[in-house]
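The other protein chains are all here in position, but one chain of the complex has been omitted.
Letters A and B mark the chains as written, and numbering starts fresh at 1 in each.
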Amino acid sequence: MNLRLTNKQINIIEKANPFLIVSTIVAFTFGLYFSLLQSPPDYIQGDSMRIMYIHVPSAWFALMAYTILAGSSVLWFITRNPIFSIIARSIAQIGMIFTLISLVTGSIWGKPTWGVWWVWDARLTSMLLLFFLYLAYIFLWQSITNKDLASKISAALAIVGFVNIPIIKFSVDWWNTLHQPATISKLSSPSIDISMMVPLFIMTLATFLFLVTVFFIRLRIEILDNKILRIREVK
Amino acid sequence: MNELKIEDLTCYRGDNLVLKDLNTKLKSGDSLVIRGSNGSGKTTLLRVLSNFIKSYNGKILFNDHNVLEDANYRNCFNFVGQKNSLKDNLSVKNNLKLWEIVYKKNIPYSKLLDDFNISHLMERDVASLSDGQKKCISLLRLNFTESKIWYLDEPFVFLDEENSQILIEKIKNFNNNNGIVIITSNINLHNTFTNEINI
Partner (left out) sequence: MFALLKRDLYLALYSSSSFFYTSSFFVLILIILPFLFGTNDVQLQILFKGIIWIGLSLSILLTMERIFNADYEDGNLDIILQQNPSIEIVIISKYITHWIVYCLPLFIVLPMLSFLFYVSLDNIFLIFLNLFFGSFGMVFIVTFVSALTLGAKRTIFLKAIIVIPLFIPFLIFGTNLESWPILLALSMMSFVLSMYVSAYGLRLYVE
(Lines give C-alpha, C1' and ligand atoms only; values in the text may rest on other atoms or scores of the structure.)
Protein backbone atom coordinates (compact mmCIF):
# COMPACT_ATOMS: atom_id res chain seq x y z
CA MET A 1 0.00 0.00 0.00
CA ASN A 2 1.41 3.32 -1.05
CA LEU A 3 1.24 6.28 1.22
CA ARG A 4 3.11 9.34 0.11
CA LEU A 5 1.19 11.94 2.09
CA THR A 6 3.47 14.68 3.33
CA ASN A 7 3.48 15.50 7.01
CA LYS A 8 2.25 18.96 6.11
CA GLN A 9 -0.93 17.56 4.59
CA ILE A 10 -1.53 15.35 7.61
CA ASN A 11 -0.95 18.34 9.91
CA ILE A 12 -3.56 20.40 8.09
CA ILE A 13 -6.07 17.55 8.39
CA GLU A 14 -5.45 17.19 12.12
CA LYS A 15 -5.42 20.88 13.01
CA ALA A 16 -8.55 21.69 11.06
CA ASN A 17 -10.61 19.25 13.07
CA PRO A 18 -11.56 21.23 16.24
CA PHE A 19 -12.24 24.33 14.16
CA LEU A 20 -14.55 22.37 11.88
CA ILE A 21 -16.45 20.76 14.74
CA VAL A 22 -17.10 24.14 16.38
CA SER A 23 -18.23 25.79 13.17
CA THR A 24 -20.53 22.85 12.37
CA ILE A 25 -22.20 23.14 15.77
CA VAL A 26 -22.60 26.93 15.39
CA ALA A 27 -24.02 26.60 11.88
CA PHE A 28 -26.48 23.90 12.94
CA THR A 29 -27.61 25.97 15.93
CA PHE A 30 -28.40 28.92 13.69
CA GLY A 31 -29.82 26.70 10.97
CA LEU A 32 -32.15 24.78 13.27
CA TYR A 33 -33.26 27.97 14.99
CA PHE A 34 -34.19 29.58 11.68
CA SER A 35 -35.72 26.48 10.13
CA LEU A 36 -37.71 25.26 13.13
CA LEU A 37 -38.69 28.51 14.89
CA GLN A 38 -38.14 31.52 12.65
CA SER A 39 -39.55 30.39 9.32
CA PRO A 40 -43.31 30.16 8.77
CA PRO A 41 -45.01 26.77 8.27
CA ASP A 42 -45.94 25.90 4.71
CA TYR A 43 -49.51 26.97 3.94
CA ILE A 44 -50.46 23.57 2.48
CA GLN A 45 -48.16 21.08 4.20
CA GLY A 46 -47.93 22.77 7.57
CA ASP A 47 -45.02 21.97 9.85
CA SER A 48 -44.22 18.68 8.17
CA MET A 49 -42.37 20.40 5.34
CA ARG A 50 -39.70 21.59 7.78
CA ILE A 51 -38.00 18.25 7.20
CA MET A 52 -37.09 19.72 3.82
CA TYR A 53 -34.29 21.64 5.55
CA ILE A 54 -32.57 18.32 6.21
CA HIS A 55 -33.81 16.42 3.19
CA VAL A 56 -32.80 18.82 0.43
CA PRO A 57 -29.21 19.50 1.55
CA SER A 58 -28.51 15.83 2.18
CA ALA A 59 -29.84 14.93 -1.26
CA TRP A 60 -27.62 17.56 -2.85
CA PHE A 61 -24.56 16.41 -1.01
CA ALA A 62 -25.32 12.77 -1.73
CA LEU A 63 -25.03 13.65 -5.41
CA MET A 64 -22.03 15.89 -4.87
CA ALA A 65 -20.24 13.15 -2.96
CA TYR A 66 -20.52 10.80 -5.93
CA THR A 67 -19.11 13.51 -8.16
CA ILE A 68 -16.16 13.88 -5.79
CA LEU A 69 -15.80 10.10 -5.65
CA ALA A 70 -15.65 9.86 -9.44
CA GLY A 71 -13.52 12.97 -9.75
CA SER A 72 -10.91 11.77 -7.31
CA SER A 73 -10.90 8.35 -8.99
CA VAL A 74 -10.14 10.04 -12.32
CA LEU A 75 -7.43 12.13 -10.67
CA TRP A 76 -6.03 8.95 -9.13
CA PHE A 77 -5.78 7.42 -12.59
CA ILE A 78 -3.97 10.46 -13.93
CA THR A 79 -1.60 11.17 -11.05
CA ARG A 80 -1.45 7.79 -9.23
CA ASN A 81 -1.20 9.83 -6.04
CA PRO A 82 -2.62 7.66 -3.23
CA ILE A 83 -4.28 10.65 -1.57
CA PHE A 84 -7.00 10.52 -4.24
CA SER A 85 -7.70 6.89 -3.52
CA ILE A 86 -8.03 7.73 0.17
CA ILE A 87 -10.31 10.68 -0.59
CA ALA A 88 -12.50 8.48 -2.77
CA ARG A 89 -12.91 5.87 -0.07
CA SER A 90 -13.62 8.43 2.64
CA ILE A 91 -16.23 10.26 0.61
CA ALA A 92 -17.94 7.04 -0.48
CA GLN A 93 -19.12 6.10 2.99
CA ILE A 94 -20.26 9.66 3.71
CA GLY A 95 -22.09 9.82 0.40
CA MET A 96 -23.84 6.56 1.15
CA ILE A 97 -24.99 7.84 4.54
CA PHE A 98 -26.25 11.10 2.99
CA THR A 99 -28.16 9.11 0.39
CA LEU A 100 -29.68 7.07 3.16
CA ILE A 101 -30.60 10.23 5.13
CA SER A 102 -32.25 11.78 2.10
CA LEU A 103 -34.19 8.56 1.43
CA VAL A 104 -35.37 8.23 5.01
CA THR A 105 -36.29 11.90 5.41
CA GLY A 106 -38.00 11.83 2.04
CA SER A 107 -39.99 8.85 3.16
CA ILE A 108 -40.96 10.53 6.47
CA TRP A 109 -41.92 13.63 4.54
CA GLY A 110 -43.93 11.55 2.12
CA LYS A 111 -46.17 10.01 4.78
CA PRO A 112 -48.10 13.21 5.69
CA THR A 113 -47.83 14.64 2.17
CA TRP A 114 -48.76 11.68 0.00
CA GLY A 115 -50.26 9.44 2.65
CA VAL A 116 -47.76 6.67 1.94
CA TRP A 117 -44.17 6.08 2.99
CA TRP A 118 -42.90 5.57 -0.51
CA VAL A 119 -43.90 6.59 -4.00
CA TRP A 120 -42.18 5.43 -7.13
CA ASP A 121 -41.24 8.95 -8.02
CA ALA A 122 -38.37 9.36 -10.50
CA ARG A 123 -36.20 11.26 -8.07
CA LEU A 124 -36.72 8.88 -5.18
CA THR A 125 -36.08 5.85 -7.38
CA SER A 126 -32.88 7.34 -8.76
CA MET A 127 -31.68 8.07 -5.24
CA LEU A 128 -32.40 4.48 -4.26
CA LEU A 129 -30.26 3.27 -7.16
CA LEU A 130 -27.53 5.74 -6.22
CA PHE A 131 -27.52 4.15 -2.77
CA PHE A 132 -26.80 0.78 -4.34
CA LEU A 133 -24.04 2.25 -6.50
CA TYR A 134 -22.37 3.46 -3.31
CA LEU A 135 -22.95 0.11 -1.69
CA ALA A 136 -21.39 -1.73 -4.62
CA TYR A 137 -18.32 0.50 -4.46
CA ILE A 138 -17.83 -0.03 -0.73
CA PHE A 139 -18.48 -3.78 -0.87
CA LEU A 140 -16.06 -4.21 -3.75
CA TRP A 141 -13.36 -2.36 -1.87
CA GLN A 142 -13.90 -4.51 1.21
CA SER A 143 -13.99 -7.82 -0.60
CA ILE A 144 -10.57 -7.52 -2.23
CA THR A 145 -7.92 -8.43 0.29
CA ASN A 146 -4.98 -6.94 -1.58
CA LYS A 147 -5.68 -3.28 -0.82
CA ASP A 148 -3.32 -1.95 -3.46
CA LEU A 149 -5.31 -3.86 -6.05
CA ALA A 150 -8.59 -2.95 -4.38
CA SER A 151 -7.97 0.76 -4.82
CA LYS A 152 -7.19 0.29 -8.50
CA ILE A 153 -10.27 -1.84 -9.10
CA SER A 154 -12.73 0.25 -7.14
CA ALA A 155 -11.51 3.43 -8.86
CA ALA A 156 -12.54 1.86 -12.15
CA LEU A 157 -15.94 0.93 -10.72
CA ALA A 158 -16.48 4.47 -9.43
CA ILE A 159 -15.94 5.86 -12.91
CA VAL A 160 -18.19 3.24 -14.49
CA GLY A 161 -20.89 4.15 -11.97
CA PHE A 162 -20.48 7.83 -12.74
CA VAL A 163 -20.85 7.22 -16.47
CA ASN A 164 -23.97 5.23 -15.68
CA ILE A 165 -25.68 7.78 -13.44
CA PRO A 166 -27.01 9.92 -16.32
CA ILE A 167 -28.13 6.78 -18.15
CA ILE A 168 -29.93 5.47 -15.09
CA LYS A 169 -31.43 8.90 -14.41
CA PHE A 170 -32.63 9.23 -17.98
CA SER A 171 -34.20 5.78 -18.10
CA VAL A 172 -35.84 6.15 -14.69
CA ASP A 173 -37.33 9.52 -15.72
CA TRP A 174 -38.62 7.97 -18.91
CA TRP A 175 -40.04 5.00 -17.03
CA ASN A 176 -41.69 7.37 -14.58
CA THR A 177 -43.59 9.22 -17.31
CA LEU A 178 -45.06 5.87 -18.36
CA HIS A 179 -46.09 4.66 -14.94
CA GLN A 180 -46.88 7.92 -13.13
CA PRO A 181 -50.03 7.23 -11.11
CA ALA A 182 -52.55 10.01 -11.67
CA THR A 183 -53.60 10.37 -8.04
CA ILE A 184 -50.24 11.43 -6.72
CA SER A 185 -49.30 15.01 -7.33
CA LYS A 186 -45.67 15.64 -7.99
CA LEU A 187 -43.55 17.30 -5.42
CA SER A 188 -42.90 20.54 -7.22
CA SER A 189 -42.80 23.85 -5.52
CA PRO A 190 -42.91 26.53 -8.20
CA SER A 191 -41.17 29.10 -6.07
CA ILE A 192 -39.70 28.98 -2.61
CA ASP A 193 -40.52 31.93 -0.43
CA ILE A 194 -37.61 34.05 0.74
CA SER A 195 -38.52 33.23 4.34
CA MET A 196 -37.73 29.60 3.54
CA MET A 197 -34.68 30.38 1.45
CA VAL A 198 -32.72 31.82 4.37
CA PRO A 199 -33.03 28.76 6.65
CA LEU A 200 -32.46 26.43 3.70
CA PHE A 201 -29.29 28.30 2.88
CA ILE A 202 -28.01 28.16 6.45
CA MET A 203 -28.90 24.48 6.77
CA THR A 204 -27.11 23.73 3.51
CA LEU A 205 -24.04 25.47 4.85
CA ALA A 206 -24.32 23.56 8.13
CA THR A 207 -24.71 20.25 6.33
CA PHE A 208 -21.72 21.09 4.19
CA LEU A 209 -19.60 21.83 7.26
CA PHE A 210 -20.80 18.58 8.80
CA LEU A 211 -19.79 16.73 5.65
CA VAL A 212 -16.33 18.28 5.69
CA THR A 213 -15.89 17.47 9.39
CA VAL A 214 -16.84 13.85 8.97
CA PHE A 215 -14.78 13.68 5.80
CA PHE A 216 -11.66 14.85 7.64
CA ILE A 217 -12.27 12.37 10.44
CA ARG A 218 -12.66 9.60 7.87
CA LEU A 219 -9.49 10.73 6.12
CA ARG A 220 -7.58 10.39 9.37
CA ILE A 221 -9.03 6.94 9.94
CA GLU A 222 -8.06 5.83 6.45
CA ILE A 223 -4.55 7.17 6.90
CA LEU A 224 -4.18 5.33 10.20
CA ASP A 225 -5.59 2.18 8.59
CA ASN A 226 -2.96 2.52 5.90
CA LYS A 227 -0.22 2.82 8.47
CA ILE A 228 -1.46 -0.32 10.23
CA LEU A 229 -1.50 -2.19 6.94
CA ARG A 230 2.01 -1.09 6.17
CA ILE A 231 3.36 -2.08 9.55
CA ARG A 232 1.73 -5.50 9.16
CA GLU A 233 3.22 -5.92 5.71
CA VAL A 234 6.71 -5.08 6.91
CA LYS A 235 6.37 -7.67 9.65
CA MET B 1 21.50 -21.20 -30.34
CA ASN B 2 19.19 -19.27 -28.02
CA GLU B 3 20.13 -16.96 -25.23
CA LEU B 4 18.10 -15.54 -22.37
CA LYS B 5 19.63 -12.62 -20.55
CA ILE B 6 18.34 -10.91 -17.43
CA GLU B 7 19.90 -7.51 -16.80
CA ASP B 8 19.52 -5.61 -13.50
CA LEU B 9 16.00 -6.88 -12.92
CA THR B 10 14.27 -5.04 -10.09
CA CYS B 11 10.61 -5.46 -9.36
CA TYR B 12 8.26 -3.88 -6.84
CA ARG B 13 4.90 -5.30 -5.80
CA GLY B 14 3.02 -2.44 -4.25
CA ASP B 15 5.63 -0.84 -2.02
CA ASN B 16 7.55 -4.05 -1.43
CA LEU B 17 10.82 -4.68 -3.16
CA VAL B 18 10.54 -8.27 -4.40
CA LEU B 19 13.39 -8.68 -6.83
CA LYS B 20 16.60 -6.71 -6.62
CA ASP B 21 19.29 -6.30 -9.25
CA LEU B 22 19.07 -9.77 -10.69
CA ASN B 23 21.59 -10.61 -13.38
CA THR B 24 21.97 -13.89 -15.18
CA LYS B 25 22.55 -15.35 -18.59
CA LEU B 26 21.34 -18.69 -19.92
CA LYS B 27 22.21 -20.40 -23.18
CA SER B 28 20.60 -23.30 -25.00
CA GLY B 29 21.00 -26.42 -22.93
CA ASP B 30 21.27 -24.54 -19.65
CA SER B 31 19.06 -25.13 -16.68
CA LEU B 32 18.69 -22.88 -13.69
CA VAL B 33 17.21 -23.68 -10.31
CA ILE B 34 15.98 -20.71 -8.34
CA ARG B 35 15.92 -21.35 -4.65
CA GLY B 36 14.51 -19.23 -1.92
CA SER B 37 12.17 -19.29 1.01
CA ASN B 38 8.42 -18.74 0.74
CA GLY B 39 7.54 -15.25 -0.44
CA SER B 40 11.05 -14.50 -1.68
CA GLY B 41 9.79 -13.62 -5.17
CA LYS B 42 10.38 -16.87 -7.08
CA THR B 43 6.92 -16.89 -8.60
CA THR B 44 7.14 -13.17 -9.30
CA LEU B 45 10.35 -13.76 -11.23
CA LEU B 46 8.72 -16.44 -13.40
CA ARG B 47 5.70 -14.24 -14.02
CA VAL B 48 8.00 -11.40 -15.03
CA LEU B 49 9.85 -13.73 -17.38
CA SER B 50 6.55 -14.95 -18.84
CA ASN B 51 5.51 -11.39 -19.63
CA PHE B 52 2.53 -11.41 -17.28
CA ILE B 53 4.05 -8.74 -15.09
CA LYS B 54 5.14 -5.90 -17.31
CA SER B 55 6.13 -3.18 -14.88
CA TYR B 56 9.69 -3.69 -13.70
CA ASN B 57 13.06 -2.05 -13.97
CA GLY B 58 15.86 -3.64 -15.93
CA LYS B 59 15.78 -5.68 -19.07
CA ILE B 60 15.02 -9.21 -20.14
CA LEU B 61 16.50 -10.10 -23.49
CA PHE B 62 15.79 -13.18 -25.53
CA ASN B 63 18.22 -13.51 -28.41
CA ASP B 64 19.03 -9.81 -27.89
CA HIS B 65 15.39 -8.72 -28.28
CA ASN B 66 13.64 -7.10 -25.36
CA VAL B 67 10.86 -9.54 -24.51
CA LEU B 68 8.37 -6.73 -23.90
CA GLU B 69 8.68 -5.65 -27.51
CA ASP B 70 9.20 -9.00 -29.16
CA ALA B 71 5.80 -10.18 -30.39
CA ASN B 72 7.16 -13.60 -31.17
CA TYR B 73 8.43 -14.25 -27.65
CA ARG B 74 5.11 -15.61 -26.38
CA ASN B 75 5.52 -18.61 -28.67
CA CYS B 76 9.00 -19.29 -27.36
CA PHE B 77 8.23 -20.32 -23.79
CA ASN B 78 5.92 -22.49 -21.79
CA PHE B 79 4.93 -21.58 -18.28
CA VAL B 80 3.62 -24.18 -15.85
CA GLY B 81 2.53 -22.41 -12.70
CA GLN B 82 1.44 -23.70 -9.34
CA LYS B 83 -2.17 -23.65 -10.43
CA ASN B 84 -2.96 -26.85 -12.28
CA SER B 85 -5.05 -25.30 -15.07
CA LEU B 86 -7.40 -28.25 -14.78
CA LYS B 87 -11.18 -28.15 -14.67
CA ASP B 88 -12.21 -30.20 -11.64
CA ASN B 89 -15.58 -31.24 -12.99
CA LEU B 90 -14.25 -32.60 -16.28
CA SER B 91 -12.49 -35.83 -17.10
CA VAL B 92 -8.77 -35.89 -17.79
CA LYS B 93 -9.46 -36.56 -21.44
CA ASN B 94 -11.74 -33.53 -21.79
CA ASN B 95 -9.17 -31.36 -20.07
CA LEU B 96 -6.52 -32.48 -22.52
CA LYS B 97 -8.93 -31.79 -25.35
CA LEU B 98 -9.43 -28.20 -24.12
CA TRP B 99 -5.67 -27.64 -23.94
CA GLU B 100 -5.34 -29.06 -27.40
CA ILE B 101 -7.71 -26.41 -28.72
CA VAL B 102 -6.10 -23.55 -26.85
CA TYR B 103 -2.59 -24.58 -27.86
CA LYS B 104 -3.78 -25.30 -31.41
CA LYS B 105 -1.94 -28.59 -31.50
CA ASN B 106 -3.11 -32.15 -32.06
CA ILE B 107 -1.62 -34.72 -29.77
CA PRO B 108 -2.26 -38.43 -29.28
CA TYR B 109 -3.60 -38.44 -25.73
CA SER B 110 -2.97 -42.01 -24.72
CA LYS B 111 0.75 -41.75 -25.42
CA LEU B 112 0.89 -38.52 -23.50
CA LEU B 113 -0.25 -40.04 -20.23
CA ASP B 114 2.30 -42.86 -20.59
CA ASP B 115 5.02 -40.36 -19.73
CA PHE B 116 4.09 -40.55 -16.08
CA ASN B 117 2.57 -44.05 -16.21
CA ILE B 118 -0.92 -42.74 -15.58
CA SER B 119 -2.75 -43.83 -18.73
CA HIS B 120 -5.36 -45.55 -16.57
CA LEU B 121 -6.57 -42.13 -15.38
CA MET B 122 -7.77 -41.00 -18.81
CA GLU B 123 -11.52 -41.26 -18.15
CA ARG B 124 -11.44 -40.23 -14.50
CA ASP B 125 -12.78 -36.89 -13.27
CA VAL B 126 -10.02 -34.54 -12.23
CA ALA B 127 -11.76 -33.92 -8.90
CA SER B 128 -11.19 -37.57 -7.95
CA LEU B 129 -7.43 -37.46 -8.51
CA SER B 130 -4.74 -36.90 -5.92
CA ASP B 131 -2.69 -33.71 -5.89
CA GLY B 132 0.32 -35.55 -7.25
CA GLN B 133 -1.66 -37.00 -10.15
CA LYS B 134 -3.06 -33.55 -10.95
CA LYS B 135 0.46 -32.15 -10.93
CA CYS B 136 1.61 -34.85 -13.38
CA ILE B 137 -1.23 -34.04 -15.76
CA SER B 138 -0.60 -30.33 -15.46
CA LEU B 139 3.04 -30.93 -16.41
CA LEU B 140 1.87 -32.65 -19.58
CA ARG B 141 1.20 -29.15 -20.92
CA LEU B 142 4.90 -29.02 -21.70
CA ASN B 143 4.22 -31.38 -24.60
CA PHE B 144 1.72 -29.04 -26.22
CA THR B 145 4.15 -26.43 -27.44
CA GLU B 146 7.44 -26.48 -29.24
CA SER B 147 8.94 -23.91 -26.96
CA LYS B 148 12.55 -23.02 -26.40
CA ILE B 149 12.22 -22.16 -22.74
CA TRP B 150 10.36 -23.85 -19.91
CA TYR B 151 9.38 -21.91 -16.80
CA LEU B 152 8.41 -24.38 -14.11
CA ASP B 153 7.06 -23.04 -10.85
CA GLU B 154 7.54 -25.57 -8.04
CA PRO B 155 7.17 -28.58 -10.37
CA PHE B 156 8.29 -31.12 -7.79
CA VAL B 157 5.68 -30.31 -5.18
CA PHE B 158 3.35 -33.30 -4.63
CA LEU B 159 5.39 -35.54 -6.96
CA ASP B 160 6.60 -38.85 -5.56
CA GLU B 161 10.15 -40.18 -5.96
CA GLU B 162 9.42 -42.03 -9.18
CA ASN B 163 7.58 -39.20 -10.93
CA SER B 164 10.18 -36.65 -9.81
CA GLN B 165 12.78 -38.81 -11.50
CA ILE B 166 10.71 -38.94 -14.67
CA LEU B 167 10.36 -35.17 -14.63
CA ILE B 168 14.10 -34.71 -14.10
CA GLU B 169 14.71 -37.00 -17.09
CA LYS B 170 12.23 -34.96 -19.14
CA ILE B 171 13.99 -31.73 -18.23
CA LYS B 172 17.43 -33.15 -19.01
CA ASN B 173 16.15 -34.46 -22.29
CA PHE B 174 14.77 -31.01 -23.13
CA ASN B 175 18.14 -29.52 -22.18
CA ASN B 176 19.91 -31.87 -24.52
CA ASN B 177 17.64 -30.67 -27.30
CA ASN B 178 18.84 -27.11 -26.76
CA GLY B 179 16.09 -26.04 -24.39
CA ILE B 180 16.46 -23.58 -21.56
CA VAL B 181 14.77 -24.45 -18.25
CA ILE B 182 14.17 -22.27 -15.23
CA ILE B 183 12.80 -24.05 -12.18
CA THR B 184 11.82 -22.59 -8.87
CA SER B 185 11.99 -24.76 -5.84
CA ASN B 186 12.16 -24.45 -2.10
CA ILE B 187 13.47 -27.95 -1.68
CA ASN B 188 17.00 -29.15 -2.27
CA LEU B 189 17.37 -30.94 -5.57
CA HIS B 190 20.71 -32.44 -4.47
CA ASN B 191 22.66 -30.78 -7.24
CA THR B 192 20.70 -32.49 -9.97
CA PHE B 193 21.00 -29.39 -12.09
CA THR B 194 24.15 -27.44 -12.62
CA ASN B 195 23.17 -23.85 -11.99
CA GLU B 196 21.53 -22.70 -8.84
CA ILE B 197 20.89 -19.22 -7.50
CA ASN B 198 19.34 -18.10 -4.26
CA ILE B 199 17.01 -15.16 -4.05
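Everything below uses one rule, namely that a residue touches a chain if its C-beta (ideal position, glycine included) is under 8 Å from a C-beta of that chain, and two chains touch if they have at least 3 such contacts.
Here the structure is a predicted model, which means the values were calculated and not measured.
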{"item": "Chains in view that touch the one left out, judged over the entire complex", "value": "A, B"}
{"item": "Chain not shown: contacting residue from A:V116, A:V163 or A:I228", "value": "A:V163"}
{"item": "Omitted-chain contact residue, chosen from B:S85, B:N143 or B:N186", "value": "B:S85"}
{"item": "Contact residue for the chain not shown (choose from B:K25, B:K59, B:R74 or B:K111)", "value": "B:R74"}
{"item": "Listed residues A:L63, A:V104, A:I153 or A:V212, member touching the removed chain", "value": "A:I153"}
{"item": "Where the missing chain touches subunit A, by residue", "value": "129, 132-133, 135-136, 139-140, 143-146, 149, 152-153, 156-157, 160-161, 163-164, 167-168, 170-172, 174-175, 178"}
{"item": "Subunit B, residues in touch with the chain not shown (by the definition above)", "value": "47, 50-55, 71, 74, 79, 81-90, 94, 97-99, 101-104, 141"}
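The definition used in the following text is that only the chains that are shown with their structure count from here on.
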{"item": "Geometric centre distance via CA averages, subunit B-subunit A, whole Å", "value": "50"}
{"item": "Subunit A-facing residues of subunit B, complex", "value": "14-16"}
{"item": "For the subunit A and subunit B complex, residues of the former touching the latter", "value": "1-2, 146, 148, 230, 233"}
